[in-house]
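Here is chain A:
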Amino acid sequence: MIYYVVVSTLMFFAGVYGFVTRHNLLAILISLELMLNAVDINFVVFNRYLFPGQLEGFFFTLFAVAIAAAETAIAIAIIINIYRNIRNINVDNVDKMKY
Partner candidate 1 sequence: MNFLSLFVLIPLLMMAGLALSRNMKQIRTVAVIGSSLQLVFAFIVLFMFLGERAAGNTAEMLFVADTVWYAPLGIHYTVGVDGVSVAMLLLSAIVVFAGVFASWKIDPLPKEFFLWLILLSIGVFGFFISINLFTMFMYYEIALIPMYLLIGVWGSGNKTYSAMKLTLMLMGGSALLLIGILGIYFHSSADGNLTMNILEIAKNNAIPHEMQYYLFPLTFVGFGVLGAMFPFHTWSPDGHASAPTAVSMLHAGVLMKLGGYGCFRVAMYLMPWATTELSWIFLILTGISVVYGAFSACVQTDLKYINAYSSVSHCGLVLFALLMWNTTAMTGAVLQMLSHGLMTALFFALIGMIYGRTHTRDIREMGGLMKIMPFLSVAYVIAGLASLGLPGLSGFVAEMTVFVGSFQWDDTFRRVFTIVACTSIVITAVYILRVVGKLLYGKVQNEHHRELTDAAWFERLSAITLIVGVAAIGMAPGWISNLISDSMSVISERILQYI
Partner candidate 2 sequence: MEQVANQVIFFLLSAIIVVCSIMAVTSRRILRAATYLLFVLFATAGYYFQLDYHFLGAVQVTIYAGGILVLFVFAILLTSKLGEKSDRISSRKRAWGLLAAVLGAAICGYTLLTHDFFPSQFAQGGELDMKTVGHALMGMDKYQYLLPFEAISVLLLACIIGGIMIARKR
């Protein structure tokens, strides 16, 4: 059981590393997806191993997946829009909201 969680932690922190270092907005989005999946694994594993009877973990993951889908759709729409305005999606140029 522990191995599942170890793997998901590694996966999560890979996502964090990716989120922090990549320049490309989409890459950030990818790492974000990684993190989300890691969390889903955790939910499923805990539900399966620690609370076999209930369904919270299961449904939680189900809804998490749905919301992740919606969230990514919106993110990509925004990214495309940013691309349309400033012709590149490098994260350092997106600092209009600086001060």
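On how the list was made: all candidates are chains of the complex that A comes from, given by their letters.
Simple rule for what comes next: contacts are C-beta pairs under 8 Å (C-beta built on N, C-alpha and C of every residue); 3 or more make two chains touch, one makes a residue touch a chain; residues count from 1.
Since the structure is predicted, the reported quantities are computational estimates derived from the model, not experimental observations.
Trainee: Of 1 or 2, which one touches chain A within the complex?
Mentor: 2
Trainee: Mind pulling up the chain A residues that touch candidate 2 in the complex?
Mentor: 1-7, 9-18, 20-24, 26-27, 29-31, 33-34, 37, 40-41, 44-45, 48-50, 52, 54-56, 58-59, 61-63, 65-74, 76-81, 83, 89
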